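As C-alpha cells, the structure follows; a few thoughts come after it.
Removed from the display is one protein chain of the complex; every other protein chain stays in position.
A and B are the chain letters, set down in written order, and residue numbers restart from 1 in every chain.
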Amino acid sequence: MKKYLVGLSIMLFICMAAGQATAQIKIGVTMPLTGYAASYGEDAKRGVELAIDQVNKAGGIRGKKLEAIFEDDGGAGKVGVAAIQKLVTVDKVQVIVDGMMSSVALPAAPICRENKVVFIGTLTSHPEVTSPGGYIYRIAASDVINANVEAKFAYNVLKKRRGAALTATTDYGVRLKKIVQERFEKLGGSWVGSDEFPQGATDYRTQLAKFKEKNPEVVFVVATHKEAAQMLRQMVELKFRPVVIGTSMFDDPLLIELAGDAAEGVYFSVGAGSVSGLEKKQKDFETAFKAKFGKEPAISAKHFYDATSLAIEAIKAGGESGPEIDKAMSKTKDYMGVTGSITFNPIGDRIFPTTLKKIEKGKFAQTGYVDMGD
Amino acid sequence: MNVLFHLLIMSGIYIILALSLNLLLGYAGLFSVGHGAFYGIGAYTAAILATKLGFPFWGEILAAACVAGFFGFLIGFPTLRLRGDYLALATFGFAVILYSVFNNWDALTRGPLGIRGIPRVAFLGLEFKDLWSYAILVGIFVFITIFCIRRFTRSAFGKVLEAIREDDIAALAIGKNIARFKVLAFIISAFFAGVAGVLYAHYVTFIDPASFVIQESFLIFSMVIFGGMGSIGGSVLGAAILVILPEALRYLGLPSAIAANMRQMIFGGLIVFIINWRPEGLLGKSKL
Partner (left out) sequence: MFVQLIINSVIAGSIYTLLALGFTIIYGTLNFFNMAHGIAYALGAYFSYVFRIKLGLALPLAFSLSALVTALTMVGVDRIAYHHLRTRRAPSWALVVSSIGVAIFIESFLSLFFGSDTRSLRLGEATPGYSFFGAIITPVQIWILVVSGILMILLTIYLKMTLMGKALRATSNDPEMSSIVGIHTESIYRSTFALGSALAAIAGSLVALETDVYPTMGHAALLQSIVASIIGGVGNVPGAVFGSFFLGFAENFGIWKMSASWKDGIALILLILFILIRPAISGMEQKK
C-alpha cells in the first residue's frame, strides 16, 4: 500500500511540474462539468473555446497564443474551491472566468481578490458576489433588474392583470419571485399565487392544475430550459395557456427542440444592447459557433464567450499580470458582447439594459422592448 | 502550497466525520447512514450564530456541536428498537428531510440562498486567516477527535458498544442498559460531526443546502467502510483517500473534453475495485 502511495505522489508531482512548462498566456476557467449543471458547463466550455480559437487564429496576443485551463467546479462550493485553488496557486493564472453557480462564485471571488487574480463571474446573479475592492466582475444581470422589467412588460405592454409565479427553489428563483410580485402589485396588478418546485422536477401537473383553477393571465417562471420544456408541454396537455415569461435560461435552442409547439408565444428576459449592432454580432457568433461545433449556442456559451473576450481585451490593453488586467477591465465601457453592451460600475456589476424576446414560429424573435432598468 | 493545505483541511474535516460515524457504525454496529445531517446542522448553526448573532468562535463551536448532539439524541431515541437495515433507512430519511428543511425554511436558513460572509476564525488574539494556519487549526481538532474517540472506544463504554454490536441480547443479560449506551453513542457521534460542520463553514465562508445532500452521507459512509469499520486508523485513511483521490485525478492531464467525467469514472471504478479487493476495508479487522 505504501509503495502505491509513494508512486502516486511522484506521478502527481511530475504532472504538476509539467503543467508549468510552456510560455503561453493562460487563463483559468471553471464550470460544472459533472453533476446536474453539467450540460450548461459543456455549453460554456464551447463558448470559451470559440473565443480562444478566434484570437489565436488572428495571431494571438502580441504574438503569444492564448490557452485556457479548464477545471470542473461541480457546481458546488467544495469542489469549486479546490478548482480555484489549483488555478491560482498551481497554474498561476492571472484571470479566471467562473461563476456559473453562486455556490462556487461566492467563495471563489474573494480567494481571487486576495491573490490579485481577476475574477470574471458569468451567470451567477447573487448580489453578494460583487463588492468594492476591485478584481471582481460579473456580467450577468442582477435578478432585481430582470424581475422588474418582466413585471413592467407584463403589465404595461401585454396588459395582463392577474399574475402568478412558478419558480425553482434556487436562490435565483426565490429572489426573482419576490421582486416580480412586489412590482406587479405596485403597478396595480393582482397576484394569484406563487408556487415552487425542487430543482430537476419533471412533474408540474399538480401545481399547474392548482393555478388553472385560479386563472392567472401571466405566469412568471424561473426554470432551466429542461424544466421549462416539461412545464410548457404539461400546460398544453392540461389545456392551461396563460402567457409565460421566463428568464434568460430560456435562451436555449434546446428549449424549442424539447417543447416544440408548446413553446410558441413564450417570452423571456435577456440583456440587450443597441439592437442593430447586437444583432450582427450575435449572428456572426452563432455562425462561427455552428461551424465549429455543429450546435447552436445557448446562454452559457454566450456569457462565457463574452467573459473570455473581455479578458482577452483586457490582457491586450493592460498587460499579463493580475493588477494590470484588473485596471483594464474596470475601464470597460460599452463593449459589444453577444449578450449585449457591457459597462461595469465601480463594484464590478454590469450596467444593463434588458429586453424581452419571444418564441415565434419555432424561432427566437425580438419584441423591440428595451428597458434601462430602474 | 495552497492546494496542499486545501486538501489537508478538507481531509481533516472528513476524517473527523468518518471517525464520528465509525463510533456508531464500526463500534456500536449501528447502521447510521444520515451522517451528513449532523454535519449540516453543525455548519448551519455555526453560520447563523456567527453571522446573525456575532458569537465568538469557541462559544459557537460548542453551541453548534451541542445542537448537533441534541439531534443525535433525537434520532437515537426513537430508533432504539430498530435493527440493521431499518435503522439505516430511518437515518437516511432523516438526512433527506433535513436537506429539505435547509432548502425550504427560508426564515432560518435563507433556503437556497445560503449563508455567506461567515468570518474567518479568530480567538486568543490570533487570527486564522492564512490557509496554513487554518490547516493547523483543523489538525488540532483532528487530534482532539482521535484522542477522544480512542478514549471512548477503549473505555468500558467502548466495550459495551462492541458487546451491543456483537449481540444485543447478551449485552442485556449482563445487565447493561443498552438504550442509554446507544443513545449516548449517537449523541457523541453527532457532536463531533457538528464540529466538522463548524470547521467547514468557517473555511468555505459560504454554505448552502447543496453541500449537505444525501450524497454527502453516502460519501462519509463509504469512507468508514473503505477504511475499515472499527478501525480508527482506517477511518483516517479512508477519509483522506476519498478526499484526495478525486482532486489528485485533476492532475493526470487528461484531455479537457473528457477529464471531468473520466475522473468520476475512475473514482467510481476504484471504489468498486477496492471494496472487492478488501471487503473488510483497508485496515479493517479481517473477520471474513
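Keep in mind that, in the parts below, a contact is a pair of C-beta atoms (placed from the backbone, for glycine too) under 8 Å apart; a residue touches a chain by one contact, two chains touch by 3 or more.
Small disclaimer: the values here were computed from a predicted structure and weren't measured.
Undergrad: I'd like to know which visible chains would be in contact with the absent chain if the whole complex were considered.
TA: In the entire complex, chains touched by the missing one are A, B.
Undergrad: Thinking of the whole complex, not just what is shown, which of A:187, A:254, A:288 or A:317 touches the missing chain?
TA: Touching the chain that is not displayed is residue A:254.
Undergrad: Touching the hidden chain in the complete assembly: which of A:42, A:150 or A:326 does that?
TA: Checking each option in A:42, A:150 or A:326, the one touching the absent chain turns out to be A:42.
Undergrad: Take the complete complex as the reference. Which residues in chain A touch the chain that isn't displayed?
TA: These residues of chain A touch the chain that is not shown: 34-36, 38-39, 41-42, 169, 195-198, 200-203, 205-207, 209-210, 213, 226, 229-230, 232-234, 236-239, 254, 257-262.
Undergrad: If the hidden chain were put back, which residues of chain B would touch it?
TA: 29, 31, 78-79, 81-86, 88-90, 92-94, 96-97, 99-101, 103-104, 214, 218, 221-222, 225-226, 258, 261-265, 267-272, 275-276, 279-280, 288
By definition in this document, only the chains that are shown with their structure count from here on.
Undergrad: In angstrom, rounded to a whole number, how far apart do the mean CA points of chain A and chain B lie?
TA: From the centre of chain A to the centre of chain B is 34 Å.
Undergrad: Which residues of chain B touch chain A once you look at their complex with the stated criterion?
TA: These residues of chain B touch chain A: 1-3, 6-7, 10, 103-104, 106, 111-114, 116-117, 204-208, 210-211, 247-248, 250-253, 256, 259-261, 263-264, 282.
Undergrad: Using the touch definition up top, name the residues of chain A that touch chain B in the complex.
TA: Answer in residue numbers: 1, 8, 12, 15-16, 18-19, 33-34, 38, 41, 45, 70-72, 75-78, 81-83, 85-86, 88-90, 102-103, 106-107, 110, 126, 128, 169-171, 173-175, 198.
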